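The complex appears here minus one protein chain, its other protein chains still in place.
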Amino acid sequence: MFPTSSNTQPHKPTLRALILTGLLCLVALPISANDELGFVLNSFSFLIWGVLVMWMCAGFTMLESGTVRTKNASVICLKNLGLFSIACITYYIIGYDLMYTEVWHFIGKPFTTGFGHGPSAAEVTMISDAVNKDIVNTNAVISEQDYSTMSDWFFQMVFVATTASIVSGALAERVRLWSFFAFIFILVAFIYPVVGAMTWGGGLLTELGFVDFAGSTIVHSTGGWAALAGVLIVGPRIGKFRKNGTVHPTPPSNVPLVTLGVLILWLGWMGFNGGSVLQMDGPVAATVMSDVIANTVMAGAAGVLVIMALSKVILGRMSLLAVLNGAIAGLVAITAAPNFHDMIWLAIVIGAVGGFLCLVSMRLFDAIKIDDVVSAIPAHLVAGIWGTMAACFTNADAEIWIQFFGILVVGAFTFAVSWVAWYLIDLTLGLRISAETEELGQDVTELGMETYPEFVQVIDHEMYAEELEERA
Amino acid sequence: MFPTSSNTQPHKPTLRALILTGLLCLVALPISANDELGFVLNSFSFLIWGVLVMWMCAGFTMLESGTVRTKNASVICLKNLGLFSIACITYYIIGYDLMYTEVWHFIGKPFTTGFGHGPSAAEVTMISDAVNKDIVNTNAVISEQDYSTMSDWFFQMVFVATTASIVSGALAERVRLWSFFAFIFILVAFIYPVVGAMTWGGGLLTELGFVDFAGSTIVHSTGGWAALAGVLIVGPRIGKFRKNGTVHPTPPSNVPLVTLGVLILWLGWMGFNGGSVLQMDGPVAATVMSDVIANTVMAGAAGVLVIMALSKVILGRMSLLAVLNGAIAGLVAITAAPNFHDMIWLAIVIGAVGGFLCLVSMRLFDAIKIDDVVSAIPAHLVAGIWGTMAACFTNADAEIWIQFFGILVVGAFTFAVSWVAWYLIDLTLGLRISAETEELGQDVTELGMETYPEFVQVIDHEMYAEELEERA
Partner (left out) sequence: MFPTSSNTQPHKPTLRALILTGLLCLVALPISANDELGFVLNSFSFLIWGVLVMWMCAGFTMLESGTVRTKNASVICLKNLGLFSIACITYYIIGYDLMYTEVWHFIGKPFTTGFGHGPSAAEVTMISDAVNKDIVNTNAVISEQDYSTMSDWFFQMVFVATTASIVSGALAERVRLWSFFAFIFILVAFIYPVVGAMTWGGGLLTELGFVDFAGSTIVHSTGGWAALAGVLIVGPRIGKFRKNGTVHPTPPSNVPLVTLGVLILWLGWMGFNGGSVLQMDGPVAATVMSDVIANTVMAGAAGVLVIMALSKVILGRMSLLAVLNGAIAGLVAITAAPNFHDMIWLAIVIGAVGGFLCLVSMRLFDAIKIDDVVSAIPAHLVAGIWGTMAACFTNADAEIWIQFFGILVVGAFTFAVSWVAWYLIDLTLGLRISAETEELGQDVTELGMETYPEFVQVIDHEMYAEELEERA
């Protein structure tokens, strides 16, 4: 079992390091040859990998803008830009501290150490001394921190932005702009930090030994549960599910954009999992990071290949969209435990199963009339659950019942709070655009613009006709 | 005041380090635990962040290609590819040395140390020894340089390319290809290096204590002033400003492309500001870099949010394009002084005001009939001026009158020389395409191609009708 005794010191940003890498941290100091350069390298790892994770926002934006109808392709760009900005500032003001600070300290923080999550006192002193050309003593910083405060904040912030991005795609084409932003605020200010506090923040699930290296559950499933609650409350797009039981096809309006989006996500995932080693200060950390990246890329590739093969068998034709989702599902599946060093081929198996489950649940969700525009729930929630369980195969610390319990707790909490939040937003602001807006598209009605104003387009009015007639 | 006494040694590539980080450099050597690895890390910081800045070229290309009419969307791709290439080679041959070498040395350089800006003599010796398997002595290099010569050149080169990119968007859809390239050559060979010499190169403004960390004025406003001079000389697009005082709308032809462009710029900006710490060799540098990146991302987010909020209030609807410009303006605004370590929330204020000023000046420029196709001048020049002044809030070395004087000197010099350059190009090569070409589009007339040849398009001929009739 995981040795939690020395790890349960709350309100330490380094705690996530202690928990996630586990193995690493207790031996990190003697391994590191040079503490000052170790601090530099750990911080730089957060920054450079974090920048790639940040850019996953562009991946989700392209993926979603290419998938929705042309008439909603601009508003989804705005939603993604807005959600990233809300996530960034909210996580600075509230989210990070709620996740990594004990509750009573969190409440007192604005009055004691000040507003928002800024550099540590030791860092401010160190830099002031440098500015004033006093003797600079780095020991105070180095002895307390393995990396700079804001490099850690940045890396954590781009993770919550990823969680928020998952939601926007699933609910596209029918949710009001500001109502959506209201939910994102709640997600970033409360839901994600509480999930994070239970796990990476050193709470209940950490004490039990729950394993989730880079967030199959904590990031991807959390986004998936929040999206699922929203989808259930807001309902499917008008005309998506026909009275006769068939599904109205809504093919992506711009396929290369969707492909570009997935390839951006794949790029960002290298930082997502690679950076989650949280250290780059010695041979152990460098080797773990390399193994993590190799396992991650192979799981994504396996997700692609399994759907390429099964598409042919099951659907009789190859589906590019399923293949693209397969890449994401493979990457999500490996995210809970990519840090294994032997039997690398297990990464292929985990990614392949993730892809397969995503494909199956895409079909299932259509059958049970859950309208998830970009298949975010199959790719992020279903594959995330699988990946969290699959950690038992690759990480000796992961125990099957603890993993299952962790999935359950995170799922129940996220789904319940999200459901209430969506419900309350619906009651107050109203969640759904009018049927007229839905038919015309949000670009024209909410933004007064067209995404491609110079291209002659075919609008699919048939989709809405049957259901709207029936209502009238 | 800023201690200039020890910093005014011209023709040192490390001078920019001395100036910009100020604080850091005097204490850098004792801080760095290991000089050899410090040299490696500083050089690598330039390379990896520089690569992201280089890719801002793709950001500007996508932003501009998506914003112009479809009929000009290919030629703007060519302009951007060409300007980057011209910038790269011109800055190697002339620009860098003019910026960082005293004038009499600059003139003699081709005869003494040779053509272009290559590796230092000490570096060539070090590598020759390595090649010949002689004993390699790194001391000669390490004692003179904090980083490799060409890593610094690369990082500086991609900055001048950014300045040049700002110009292409503002003047799109009406400037001749080769006339535009002629101006870019002048900008990179003369205007930018002189501005740089006055500031980062250790000239007048440095001696006065002018603060501009990563180039709100030096890069962004310089590009903005050059663009403004061009816009005034070349005039607005035919039909843009109607006789009755209204403005003919020219909505972007491909919105996801514009969004992608802005997200690429955001990505690159992490390198733009993060790399401008110029060091990564110890805990001080790593902490400063982290704070810079955190402040930068928050200023961009604040620029987005303030326009999301104000669009609703002022315009009655949300404008995606204003929001996208808000991101850029927020990022430009923080660029003059993102290196503060306390009161991180000031980054939010600076970015938000930058976004607000950009929004206001977008409207103002329409009112005074300045036709800036991509709103480059509001986003880069106006927000750049604000950011340079705002440095007074966050950097104790920045003095309000010095900052104001710096903005004035750079503005007057850049605008005047640019104006003369644009004017002379107009006299000789001719600056403006024919009215016929303007109506047909430069893609067909200058490149003999269509950007999207298989899509049926709606061409807006009405825009040109009134003005062309009147002329006839």
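Every chain is named by a letter (A and B) in the order it is written, and numbering of its residues begins at 1.
Here is the rule we go by: a residue touches a chain if its C-beta (ideal position, glycine included) is under 8 Å from a C-beta of that chain, and two chains touch if they have at least 3 such contacts.
In this text, all values refer to a predicted model and were calculated from it rather than measured experimentally.
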Next item on the list: Give the residue, chosen from B:I94, B:V141 or B:L431, that touches the chain omitted from the document.
Entry: B:V141
Margin query: So one chain is hidden, and I want to know which residue out of A:I76, A:A122 or A:I264 touches that hidden chain in the complete assembly.
Written below: A:I264
Item checked: Missing-chain contacts mapped onto chain A -> 3, 22-24, 26-27, 30-34, 37-38, 41, 45, 48, 52, 69-70, 251-256, 259-260, 262-264, 266-267, 270-271, 274, 280-291, 293-294, 297-298, 300-302, 304-305, 308, 317-321, 323-324, 327, 341-345, 348, 396, 452, 455-460
Check: At which residues does chain B meet the chain that is not included here?
Finding: 34-37, 39-40, 43-44, 46-48, 51, 54-55, 57-58, 61-62, 65-66, 73-75, 77-78, 81-82, 84-86, 88-89, 92, 115-119, 123-124, 126-128, 130-131, 133, 136, 138, 141-142, 147-151, 153-154, 157, 177, 254, 257, 260, 446-456
